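As you look at this complex, bear in mind that one protein chain is not there, while each of the others sits in place.
Here the chain labels run A, B and C in written order, and each chain numbers its own residues starting at 1.
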């Protein structure tokens, strides 16, 4: 019973069907195919505004390429200390930008706070001797399974823009966030002030498909060249584009997110006071300690330690194809820990 | 009737079947899955020696990451002037290596000659003021559809090694080359002195799958970190690995290559004296001129100009899923040009 | 009466004399001259061990090039939060290394503590998903004017080495530190475990001269190429080398440091409880507040605010050519603030 990560999940049947449906005939390569050509329209309809959307195969590519487009080598990127770009991408933003540095902000349950951003901006005035503040990088949902409200985002983006920064959003679990909020996808992106979004599909049921969505088209050419130059333009682009079209247009994004979110809520209810953070997406963080960890593992539950082992913390992630009986078993086991 | 590129082809049914077969259950992400774990063994058996093999989604990534592993930022990479890394990858080797430069050698029908390499090595003695010669990059089959013989490769690799260079091979059409030669895959790689191979599957029937094969395991850790840092480690690695396993172990590589090679031979026969280069793989280059180009296009044949339009040259590439009747029609049309 | 920075100082007469003495005849360029050839011997005698020493014109170059030699693009460099490389070099280490990131540690009076380093190492275990810890970067004297004791350095270096890290030291004010400690230069470098030192001379009386001193010669070739590739190999190297030879061999380093250190002690005594940090080199940090700052500035003293203006902090730096009467005037003015 694996609760390691939503990356352990398979691909949804709808995704394989879309790939299969695209698998006929000779079509122009490198994005000049009927599927890829529809990406802008598809994501424009989804977000309710004109956008430019580009497919890549990994979330790290989506994040690091969009950041490299927004930030020169001497840029300073503000992100929360828990961010995926800081901890799980082997320095990809610094590498693809040629040297930009991350400035990690303290976070509350994985969220950048307005106060922390304001303090960081004050502490980093730009001179020729310093890195130039260029980007605020946010995650929605966050790495701790929490979700920014539209007004929180709006205030952060406004502060960032007032200081000349662009806002990039890591949306690896964007579907979970939108589903949790019950809002329109535009409410937590362009309407709030987000400039570029890494729209993830892989964790939520795709095989390997992420979209970089530009709400400001001015930077698009630079991005396209960076994507190619870093080896991220797929020759047979139809397959990644077909995944994205199916994921968005068939509402797979919402169906899968509703399933994982609701399972996460069940588990959260069972975990009760063991919870370290509010559960607003498909991730749960529990203060277990060594005894409870051992008990759960002996009972067949697989999950990652979170942080140093000595902290006793654990992370559970619900995949779109998690079996309901495993979720119920986990709930039962967690309730058992309270007795 | 499209003869644009083998990238226009779809994916072979065997490939989709392999993906489908891998599409069940929760498996550890980022390469720690049963399919990926078998890559070393699979490619070891294929090449007849111990190797380390890594999957990526694009040929540009395979080439540029392997070159970046072999060459520091101050490295000089020798390649023929027709090379894909020189003309079609938007500078990826220079970018992912942090600045390495290509030194382009004149080629004979797309091949680096021993004399050209020797001259280049003599012309580039290493001092602290110069880029340091680090890599000889070869393509097998070449970008002009020709194929190095094992002894040609052996002599080039020996010369390179004598000067302290490593040898990287772009094998985007490796299957076509091996099939044409009727040799063992080891004969044109490690036995000849190749250190790292970009083993292509995408052009020859995969959906998106390339392997970087190291015949010298010492550099592997650096490669793994570079792959991750550039966003090329796939989270759901099972799908790319399943493609590679199926492609190699089901002999799909040979079946598809035999088909495209034999079609190319038919077309070559029909093209006769219009041919610019020997046809040894699945690409043909013809001296057509504007009149014949127009005639062929009006007859429904789609193909790319090669070089400047004014040169009158054209390239035709046969895909694994090219319809036989289209090939026969092209042959007929080409024969008509001679009358 | 300027106490802005030791970079505001002129060059010592001994330095100009050394330049003048080197200014005759045609000598081989790019380091193959009699002055440069003596650098290894000169610094070997100074440190009491075999070294390789290289001249550059700026401290940023010395720091960032040595870090780039020690750290690949996917490296993580630990440094204290006050470090010059973090705040005053516009991201040079990240740039020249192709993307390495700094991990900033909390400091006590500008020093990395053993506990902070141990915690950071525990929090950054290396996996393929993370930046690889590669370097501990220390400053001696620190950016806050304090000085590591030999045993403090030894313990930090040992911990770093146990985790596979190299140790780089920013010695922009190395002379001040050694003079304060009254120790042998080797005691706070190679004997304590430092692998590479940026030995600064510019702030302490040179015109533009820093040495990168390798106590481990294995990395030297890579450094030499990086120095050239980044434009830091001086064609007329004799002049920078002549400065360094004179600085070290005429004991100018000590004479100037003794002067600035003793002036700083005088000022520290006058500042008393306004001091924010122990004064162990030629920098002083005072908690002044707006009133006292205004008073001092009206009295003709020039100095920088330290941190945000609202903090009320100020920095005073004593240059080697600071006039004694200005120092005495500052002491008098500071004493007046207490009344």
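The criterion applied here is as follows: a contact is a pair of C-beta atoms (placed from the backbone, for glycine too) under 8 Å apart; a residue touches a chain by one contact, two chains touch by 3 or more.
On a predicted model such as this, the values are computed, not experimentally measured, just so you know.
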Item checked: Chains still shown that are in contact with the chain withheld from the display -> A, B, C
Note to self: In the whole complex, not just what's shown, which of A:74, A:199, A:214 or A:320 touches the removed chain?
What the structure shows: A:74
Item checked: Among B:95, B:148, B:239 or B:285, residue touching the chain not depicted -> B:95
Check: Which residue from C:57, C:83 or C:188 sits in contact with the chain not drawn here?
Finding: C:57
Notebook entry, point to check: Out of C:10, C:45, C:123 or C:309, which is the one that touches the chain we can't see?
Noted result: C:10
Item checked: Hidden partner interface residues of chain B, rising order -> 73-76, 87-91, 94-102, 122-123, 128-131, 307-308
Notebook entry, point to check: Where does chain C touch the missing chain, residue by residue?
Noted result: 2, 4-5, 7-11, 16, 19-20, 22-30, 56-65, 89-92, 95-96, 202-203, 207-208, 225, 228-236, 239-240, 319, 321-322
Checklist line | Interface with the undisplayed chain - residues on chain A | finding: 30, 72-74, 98-99, 128-129, 132, 222, 224-226, 228-229, 233
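Here is the rule we go by: only the chains that are shown with their structure count from here on.
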Check: Greatest Cα-centroid separation from chain A: which chain?
Finding: C
Check: Where the centres are mean C-alpha positions, what is the separation of chain A from chain B, in Å?
Finding: 34
Check: Where does chain A touch two or more other chains at once, residue-wise?
Finding: 89-91, 95-96
